[in-house]
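One protein chain is absent from this view; the other protein chains keep their places.
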Amino acid sequence: MKMIEAIVKPFKLDEVKDALLEIGIQGMTVTEVKGFGRQKGHKETYRGQEYTIEFVPKVKIEVAVQDSQVQRVLDTITRTAKTGSIGDGKIFVRDLAMAVRIRTGETGDTAL
Amino acid sequence: MKMIEAIVKPFKLDEVKDALLEIGIQGMTVTEVKGFGRQKGHKETYRGQEYTIEFVPKVKIEVAVQDSQVQRVLDTITRTAKTGSIGDGKIFVRDLAMAVRIRTGETGDTAL
Partner (left out) sequence: MKMIEAIVKPFKLDEVKDALLEIGIQGMTVTEVKGFGRQKGHKETYRGQEYTIEFVPKVKIEVAVQDSQVQRVLDTITRTAKTGSIGDGKIFVRDLAMAVRIRTGETGDTAL
């Protein structure tokens, strides 16, 4: 199992979510964050407005998936989150040692 | 060391926290998040109110523990976060390569 964590532009959340639902993703968790990349947040254009502040608002989307789904999720997020301008975001993938679905007590892949 | 990450119903936070303190947990970090599982957030009942929106408010509880404590923490969270209704949440476990306690500089298990 892997946790895929994508930090994307907030206005892209719905488009990414819909695309992930279309490929069969069962759940996700979203956190409001702020950050910067190589341009240090300077002059990043966000929804048509120019920011000169250093931290730019982003959303973090977390999706826990079976190993076999990782590549498809990465492709889907990359395709839908991309605008071609700076600040489009990053995706990080990390191993999951275990998962539990609280209501049923299921563990492992079937818990996702 | 492991990081245990539980996404639970917000009104369960205090009950889970108290149960974790009772089994000797030394610290935790809480983040407000929103998400959905298999029902896509539709018709999930939360504090007696019905949500038709897609993202439902949740809290993420993160607890870093020694390997020997993992099973007890999982059992405690599962027991206290469970209502029996949909949306009770998920627990994810991931490896921790290192931990540092900033004030003392301690590292490893004693830093937790």
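Each chain carries a letter (A and B) given by its place in the written order, and its residues are counted from 1.
Operating definition for what follows: a contact is a pair of C-beta atoms (placed from the backbone, for glycine too) under 8 Å apart; a residue touches a chain by one contact, two chains touch by 3 or more.
None of the values given here were measured: they were computed from a predicted structure.
Enquirer: Residue-wise, where is chain B in contact with the chain that is not depicted?
Expert: For chain B, the residues touching the absent chain are 3, 17, 21, 26-31, 64, 94-103, 105, 111-112.
Enquirer: Counting contacts across the full complex, list the positions on chain A that touch the omitted chain.
Expert: Listed in rising order, the touching residues are 2, 6-8, 31-38, 40, 54-55, 58, 60, 70, 74, 77-78, 81-95.
Heads up, the rule we're going with is that only the chains that are shown with their structure count from here on.
Enquirer: Cα superposition of chain A onto chain B: how big is the rotation, rounded to the nearest 5°?
Expert: 120
Enquirer: How many angstrom lie between the centres of chain A and chain B, each centre taken as the mean Cα position?
Expert: About 20 Å, centre to centre.
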